[in-house]
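Please see the structure below; I have some questions.
Omission of a single protein chain aside, the complex is shown with its protein chains in their original locations.
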Amino acid sequence: MDSTTTGAPVLRLRGIRKTFGPKVAIDAMDLEVTAGEVHALCGENGAGKSTLMNILVGIHQPDSGEITVRGRPERIDGPAGASRLGIGMVHQHFTLVPSMTVAENIYLGRQPRRWGLLADRRAMRRAAGELLERYGFPLDPDQKVGELAVGQRQRVEIVKALAFDAEILILDEPTAVLTPAEVDELMDVIAGLRERGRTVLFITHKLREVKAVADRVTVIRHGLSVGTRDTEGLAESEIAGLMVGRSVFMADRRQTTAGAFDGAPALLELDAVSCENAEGRRTLDEVALTIRPGEILGIAGIEGNGQTELAEAVTGLRRVTGGRVLLDGRDLTSATPRERREAGTAFIPEDRLDRGLSPEMSVAENLGASNYRRAGLVRRGMVSQSALRAYASGRITEFDIRGAQPDTPVGTLSGGNMQKVVVARELAREPALLVVAQPTRGVDIGASEFVHRQILAAAGRGTAVLLISSELSEVLALSDRIGVMLQGRLVEVIDTAEATETRLGLAMSGATGDGTGGPGTDDAGGTTSHAGTGTERKAAS
Amino acid sequence: MSGFTSAVLIQTVPVLLAALAAMFTQQARILNVAVEGMMLMAAFVAIAVGQITGSVGVAVLAAVGAGVLMSLLFGIFTLRLNANPLVAGLGINLLAGGVTVFLLERVYENPGGLRPDEFPELWSVSGDWLRAIPFVGPALDGQSVIVLLALALVPLSWLLLYRTPIGYAMRAAGEDEHAARAAGISVGRARMTAVLLSGLLGGLAGAQLSMAALHFFLPDMTSGRGFLGLAAMLFGGATPAGSLGASTLFGVAGAAGDRLQGGAIPNQLVLAVPYIAAILALTAARMGLFRKIRSARRSRTAQEAADGVAV
Amino acid sequence: GGESGGGAKSASDFDAAYVMSDNLGDKGFNDSAAAGFKKAEDEGVGTKLLQASPSDPQTWRQNLEEVSGSGKYDLIFTGPGMHDNLAAVAPQHPDQKYVFFDDELDAPNVLSVRYAQNEGSYLAGILAATASKDTTSFPLSKNTDKVGVVAGQDLPGIQDFIVGFKQGVAQVDPAMKVQVSFVGNFNDAQKAYDLTKTMYQGGTDVVYNVSGPAGLGILKAAADTGHYAIGVDSDQNSLYPKNVLASMLKQIGTSVHASINQAKDGEIEYGKTVIYGLDNDGVDLVYNDALVPDSAKKAVSDARTDVVDGKVKVASVLK
Partner (left out) sequence: MTTTPTTSTTGPGLAPKPPGPQGPAGPTESARRIREIWVSVRKPLFSVALTLVLGFGIVLLVSDQPLHAYEQLFVANFSTPANFGNLLMRSAPLLLIALGIVFSFRAGVFNVGGEGQLYVGAVAAAATGLALPGLPGPLLITACVAAGVVAGALLAWIPAILKVTWGVDEVVITLMLNFIAILFTSYLVANPLRDPEAYGATSRMLPEQSWLPAIPGLPTGNIGFVIALLLVPAAWLLLFRTVWGADLRAAGTNLRFAETVGVRGRREIILSMLLSGALAGVAGAVYVLGTGHRFEQNFSPEFGLIALTVALLARLHPVGVLLTSLFYAAMLNGAAYMQIATNVPRSLVSLLTGLLVLLMTVEVRRRRRRGQAKEVSA
């Protein structure tokens, strides 16, 4: 199997069409994948990438079209069928059961049996251990998946997909939730798979990754393939152009001179703010920072180092156990989220389906939430429906929210367009302080660009911005200053001009190169950042 | 003492079976309020069939079959027709009440109940080995097979749930539908299996109720035991051992309540004891769980549970 | 039940309707009444029995209004729980005649019929206490000086049974204890069974069933544990012939049949109340002859004579 000659299509799709009710998700899709290649799929949010891959593993059935696997036309009626054909998939949203162990997850739905009835757990554990070892993943087969970090979970997903000798592995946006170091490791894993003769189909919004690992790339737009190219010698801008049908502005570095905000009064000031979880462990440890009007403070860091807590502490969604939060000199430490919003805070949360939106409610109501009075939609105590609809239509046009009518339930929009709804709602508040977490996670380049522009524009109007992102390029592109979070502490704050990816990367990992950080990281962090933290501490006190 | 233990046991078993019934569906993420109706239907069929055939075995099988049939109906409505499980379950209960009285009225021309003059005795189990079991042994002696079966079903359902592929499938379908589907599990089938299992157990509960001691059927004779089972299951964290513990607690509350009767406390309040116990127990369990969740690493499902969005 | 299917009035020369606040099949009040109607029907009377959910007063009212307004019935019977409804409806139909069971209403077109369940229960108490003491004639007794009542719900009508029973027990032995438990409803036979078993385990010799349908559980518990019980409402002696000593009956069917015949003959005095008690066989204790020896019967019949003669007044919770 491994020695399939290159050039022979292992997988061929012809005229695949898939509709959801009136919505055409995939129009007439053609795709050819050569055995042994790493094939990237790119396209805007909602272009139909995930849907297409779900068809390949039998989760969806196409309305029409033909799938050929190794030259034979096939009907794939479910993940089990796909697995029989040697197709495995790692989904965009993890498909692991947190309460089950790594081994149990890998063999979920296809456990080896004992006495015909019981699942043979010993065999599962042993086989899982062997698999993990074969792919070089240092994981304990008996550990509960719920206890694993995101990157580790993804490995479980990959092993799960490969467990039954999947020849074709589909990865749907595997890097969206990974840290830079984890992304690099994943790229190595993919390269390793290619060496083992596997075919990899790989969806990503990050063109750098396409260049780094893919042999060929197919771009999808509006459910149609707009072309397949060799990545060799292909410019990122060319892929971007294919994707959105125009050239895109790629935010580079923000052109502010160092020290431009020196001396300006702070809008947001955190004074040794701490949070604890119920076990008493500090998830946020005496964080001190200031942001001035018009300034963008970027926070880089590996996920789980207190960024979420920081955002929630500032927005009042998490109780702080120590320190003070000051907005424009006002002590808001014990203010509720509502009071903070009234005081001028806006928040674009990291997970739009979790905190950002109410999927079942309409676009208009999601846009209107918390803005009704502000936007003058309340007449005589009642929300004027015509005004609300007009308001929503205005935002939809202005923010180019695709596929949305005021009455459309937000949950049916694609990820990028959902994100635009959140951004539109929060910016409509003309906030004094904007807290943004992972603003472009899973968002296509066109939409990312748009969101970036909006953030810059808000700062241009004098909004102080706290930008949290695990995407170093994003932080570097937008921030005036950059702080790094490590184990709940803000270990370094430097001007963007002085920042490089390497320097930030080192600070993020505690300079030991060990992603999870070790006990010795404090000192190491100190050595790279004493200057930055020093000034910041001074500014804060 | 043995009298009390045996009273507790008798009161525990129907609730335990109902709890186990609701547990399977709960693991597959369906709140099963229909256990009450399944029990009622089974209780009726047990007597009706026992009267005709004179055979205990056939009667029990028929009762279980009736429970399964009701659960199938519940499953079709909730899983195939997307009915809200809460309302569909209450609808099943209404239907069971309606059908039993309707049949009593049309077939037996006695809407008040069905009491055959002759009814076969449900097999009971006794023996020295049984009495030798510490604490519960003497109380177990002479109990119906269903009582022993119910107790045996606690480890058996644990085995089914945590050690068999179908158990894995049900739990996965309940915990993360997408994950289950991606693993090639037919979520619909897994859930349906859970629902049918609950019908089986609900059927046993009904058979125990009408066949073990009474040998007759009365309309509404389940009197909320299915709901108590549901509460016990939730209190027990939807696990077999937890369900056993919680059902036993309710059994103790019930038996103790019976002994409080005739005392200074008004009888209506004594009768409320198991329900009050259920509320207190559930709250206490959640308070404990809540603390655990808050201290657990922040995962999304846990957070949802803490926020009371999910059960 | 006997239903004449809404036929026109001409189908029979006398038509009677019974508006219930419960269903048939209670093996008690309604079934007993239904037996009376059946007997009348066999004699050519048109009858219509209207059941209703016991927890739906609005339907009771609706049914009463509907049959009263239809003008089809020569006599309308109604019973427990209907006081307010009848009080509202009867004056609106002054030409319509009513018989009101088990309660009282002062209206010119209503005959009220009451049953002295306290008197019947008094006899049950005498028997229970006698059986408890006399262990030779009643070998299942242990002379524990304890008897009990397992009742359905805590309702005035049910309390009337209980006070009568207690008085009967006290008549035999003032020191004897009477334990009372409530099932909470009239359907949960298993609960009745459990409560009764608990009582027997606590040393009670005889339990009196005041639980309606659920009372079958009481009798079953007596049979399963080898104790005595006293039945109620219908003759339950044959259900468990080794354990049921007697049954306390309210002869509702008899009174229904009698009322219909009196009405046909124009002999009813509306606006009055008739009390069916021990003196006119409206309530009675029927023995299980295999279990109750003549000595015990004698004690009971002496007590009955005292009540009929007015020497003993049985207390009642009802006015």
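Per-chain residue numbering starts at 1, and chain names A, B and C are given in the order in which the chains are listed.
One rule holds for everything that comes next: contacts are C-beta pairs under 8 Å (C-beta built on N, C-alpha and C of every residue); 3 or more make two chains touch, one makes a residue touch a chain.
This one's a predicted model, so the numbers in the text were calculated from it and none came from an experiment.
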item: Among shown chains, those touching the left-out chain; value: A, B, C
item: Which of C:Asp84, C:Glu267 or C:Asp289 contacts the chain that the document leaves out; value: C:Asp84
item: Touching the absent chain when the full complex is considered, from A:Arg75, A:Arg196, A:Arg319 or A:Arg338; value: A:Arg338
item: Contacting the left-out chain in the complete assembly, out of B:Ala46, B:Val101, B:Ala169 or B:Leu218; value: B:Val101
item: Chain C residues that touch the omitted chain in the full complex; value: 3, 5-6, 23, 48, 50-59, 62-63, 65-67, 69-70, 80-81, 83-84, 102-104, 153-157, 184, 317-319
item: Those residues of chain A which, in the complete complex, touch the missing chain; value: 244-246, 315, 317, 336-338, 340-342, 347, 349, 353-361, 365, 368-378, 381-383, 385-387, 389-391, 393-400, 402, 405, 409-412, 424-425, 427-428, 430, 446, 450, 453, 456-458, 460-461
item: On chain B, residues whose C-beta touches the chain left out of the figure; value: 26, 29-31, 33, 73, 77, 81-88, 90-99, 101-102, 104-106, 111, 224, 227, 230-231, 234, 266, 268-269, 271-272, 275-276, 278-279, 282-283, 286-287, 289-290, 303-311
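By our rule, only the chains that are shown with their structure count from here on.
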item: Inter-centroid spacing, chain C versus chain A (mean Cα positions, whole Å); value: 75
item: Length of the line joining the C-alpha centres of chain B and chain C, rounded to whole Å; value: 36
item: Multi-partner residues of chain B (at least 2 other chains); value: none
item: List of chain A residues in touch with chain B within their complex; value: 57, 59, 78-80, 83, 89, 91, 93-100, 104-105, 108-111, 113, 117-119, 121, 146-147, 160, 277-279, 308, 351, 354
item: Touch list for chain B against partner chain C, complex; value: 3, 7, 10-11, 14, 101, 104-105, 110-113, 115, 209, 213-216, 218-221, 223, 254-255, 258-259, 261-262, 266-268, 271
item: Of all residues in chain C, those that touch chain B in their complex; value: 23-27, 31, 51, 154, 179-182, 184-185, 187-191, 193-195, 197-198, 201-202, 213-214, 216-217, 220-221, 224, 239
